[in-house]
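Removed: one protein chain of the complex. Kept in place: all other protein chains.
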Amino acid sequence: MSIVVGKDEMAAFLAEVFPQVDGMFTIERLENDLTVMRLHAHDRHLRPGGTVSGPAMFSLADVAAYVATMSRIGREALTVTTHCSIDFMRKPEAGRDVLAHARLLKLGRSLSVTDVLLFSDGSDKPVAHASLTYSIPPKG
Amino acid sequence: MSIVVGKDEMAAFLAEVFPQVDGMFTIERLENDLTVMRLHAHDRHLRPGGTVSGPAMFSLADVAAYVATMSRIGREALTVTTHCSIDFMRKPEAGRDVLAHARLLKLGRSLSVTDVLLFSDGSDKPVAHASLTYSIPPKG
Amino acid sequence: MSIVVGKDEMAAFLAEVFPQVDGMFTIERLENDLTVMRLHAHDRHLRPGGTVSGPAMFSLADVAAYVATMSRIGREALTVTTHCSIDFMRKPEAGRDVLAHARLLKLGRSLSVTDVLLFSDGSDKPVAHASLTYSIPPKG
Partner (left out) sequence: MSIVVGKDEMAAFLAEVFPQVDGMFTIERLENDLTVMRLHAHDRHLRPGGTVSGPAMFSLADVAAYVATMSRIGREALTVTTHCSIDFMRKPEAGRDVLAHARLLKLGRSLSVTDVLLFSDGSDKPVAHASLTYSIPPKG
């Protein structure tokens, strides 16, 4: 489960495949045991005032699990989210970025499972907790 | 579990509390046993080409469960999503609206549980299936 | 998604692969759009008094999704549960059997998704709601 696509290459890949959210997320750390993604609270995709909505937290968890998975299997592969279970536990702090800490729990031939904890920047109490499954289609 | 806030009043309420997504969703039906919400595929919130993303489907399921719940308990109440489990099962058809069929399974004093099936408009094969829990704080 | 293994053959298959729960469950209906399974409240696997526990409801949902899936793909195949999300919504009625109503939402090449509602026998208010994913390994 070691990383085959580094942080800069992964960032370029994200900007290419998800142009509509360009600038919304940054990869902060991409390590074997932990991926950290940042959601910029003042991005134009968010509601006025910088309050991070439930769908924005879902997006952050989803992209963090995507980066954790794709950085291992390489950008030529295709993957698609098949499941997400997310618990919203606390209200994010207004105007603060949200950080996702993603840990790949399983990388099998046909699916990956990633655990994601979300935090308001500067806090250690999680605002949300998610588990995401990506399906990895067989190579053609 | 009968409806105390009708379709037009509920639509006005949605536009007021979620101005940032105004025009993205329409309440199609609001009945005792079924709430139907439409996500407009060509809305500016979606990516170019009208492909409905995972986060947009999450948003649709979330707002449909919100409408199903709030239409029963009245707009003075406060609720917040505490959990969502969603299975993405098929790719939505490009350029087609997505419809959410929401059914309230439980309305207790402190939480509601809503089952939501999502369909591309004109198809009867679900593209996603979600279960959402809303927490209903006690009245002050 | 039509059924290729009928009710009696499926019951014999269940007794063979899950001998440890033999007598705990009965297949009531096995139709294209609905599978109904019964959990016998007075079975020895349950706690004294016939109260159906959370794990017993999980087992019932799991076996109902298994029957819904296997009856379509045939008993030579191998499948394994990869995910379950379950909401416990009401307390089952003491001493009453619990019925599972399972509907196959998706049957793909590599996975199935089944929606399951659980009811105390004689009631139309669901006690639990589950979504289960079975992984279907490729044939060798």
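When the chains are written out, they are named A, B and C in that same order, and each has its own residue count from 1.
Operating definition for what follows: a residue touches a chain if its C-beta (ideal position, glycine included) is under 8 Å from a C-beta of that chain, and two chains touch if they have at least 3 such contacts.
All figures in this text were calculated on a predicted structure; none of them were measured in a lab.
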Residue in contact with the excluded chain [from B:Thr51, B:Thr79 or B:Ser135]: B:Ser135
Which of C:Ala11, C:Val36 or C:Cys84 sits in contact with the chain that's absent? C:Cys84
In the complete complex, which positions of chain B touch the hidden chain? 82-83, 85, 110-111, 133, 135
Which residues does chain A use to touch the chain missing from this display? 85, 87, 89-90, 105-106, 108, 113, 115, 117, 126, 129, 131, 133
Quickly run down the residues of chain C that touch the omitted chain. 19-20, 47-48, 54-56, 58-59, 62, 80-89, 91
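To be clear about the criterion, only the chains that are shown with their structure count from here on.
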At the chain A/chain C interface, shared numbers over all numbers used: above half (same) or below half (different)? same
Find the geometric centre of each of chain A and chain B from their Cα atoms only, then give the gap between the two centres in Å, rounded to an integer. 24
Using Cα averages as centroids, what's the distance between chain B and chain C in whole Å? 28
Quick one: chain A and chain C, Cα centre-to-centre, how many Å? 34
On chain B, where are the residues touching two or more other chains? 85, 87, 89
